[in-house]
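A single protein chain has been omitted from the complex, and every remaining protein chain is retained in its original position.
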Amino acid sequence: MSKVPRNFKLLEELEKGEKGLGAESISYGLANQDDITMTYWNGTILGPPHSNHENRIYSLTIICDETYPDKPPKVRFTTKINLPCVDSEGHVIISNFETLKNWKRSYTMETVLLELRKSMALATNKKLPQPVENSTY
Amino acid sequence: MATLPKRIIKETERLVSDPVPGITASPSDDNLRYFEVTIDGPSLSPYANGKFQLELYLPDEYPMCAPKVRFLTKIYHPNIDKLGRICLDVLKDNWSPALQIRTILLSIQALLGAPNPDDPLANDVAQEWKQDEQKAISVAKEWTEKYAVSKD
Partner (left out) sequence: MSTYEDDHNIANSNRQSPQPQPRSRQHQSLSSIIQSFLTQENTGVVSEVPSEEIVSNALRMLNEENGSEVVEQLLSQIDTENLDLPHSKKIKGVEQEFIDALPRVDLKKLKPDADCPICTNKFVDNKYPLIVKLPCLHTKVDHIFDLECIGPWLKFNSTCPLCRFDVLEADKFRREKLAAELKRLEEEDEEEEDDDWQNYG
């Protein structure tokens, strides 16, 4: 497989997100519709069932800079959340989150959002006390 | 890295040694399937005097599927959206493996000379184009002047 250049990979991801072809429990799109550099993105995660996150919707910002996808994107929750891999300002801590720590070029923003959702549902995390619903950083 | 198919090598050589007038395409140093492209706006169009930058990528399946192409220079055109994506049949369902990089780039240049607001990608632009063509053409000229004409 040859290396898909950054812009064309992001275009593929955008199209998948626009057409709603991916998983239903997450969504993502460009923060600014005419950002020709495709750097700033918004994402949402629907809290997994049977956890303290059930029925909550979490908003995130994702930054795919020039180094993406060779390097992982910078991910930050804007909705307050209590998770071991998220710091006090909502930033996802790379060293605490496997997907970003062992980043592969084939991963996508969808991978990141789905894995974050999975970590919310982990036995050790799902009953963690959570901030007031819809509060933001 | 996997070896480059002979066809791509031949196409690249010819693009450099025998370029199409008004079009340049050169492969990137670290990815020979990724090209930096420039297309001159056709002289009798609102894009005249503009030099538009594009990027082109040949996926693994090429030539069984079309190259991926996008404008990097902002352009006001009913078939090109805000992100530079192009609505052109030969890039989608009408691709044929007998087409080449040069024929695709010529088709894009032709699209600049013949905007088609009835088959739009950029809906707002197409709308404006249909409502008041003269005004749309003057906006296209303005954008060309602003974004696609080098100032030196």
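Order as written gives the chain letters A and B; numbering starts at 1 within each chain.
Note that in this section a residue touches a chain if its C-beta (ideal position, glycine included) is under 8 Å from a C-beta of that chain, and two chains touch if they have at least 3 such contacts.
Keep in mind that this is a model prediction, so the values were computed, not measured.
The hidden chain makes contact, of the residues A:Ser2, A:Ser25, A:Thr78 or A:Gln130, with A:Ser25.
When the full complex is taken into account, the listed residue touching the unshown chain is B:Lys92, out of B:Lys92, B:Lys130 or B:Lys146. In the full complex, chain B contacts the hidden chain through residues 5-7, 10-11, 61, 63-65, 92-94, 96-100.
Keep this in mind: only the chains that are shown with their structure count from here on.
Between the CA-based centres of chain A and chain B the separation comes to 32 Å, rounded to the whole angstrom. Within the complex formed with chain B, the residues of chain A that make contact are 1-5, 7-8, 11, 14, 33-36, 38.
Contact residues of chain B toward chain A in the complex are 1-2, 28, 31, 33-34, 55, 57, 59-60, 68, 70, 72, 74, 82-85.
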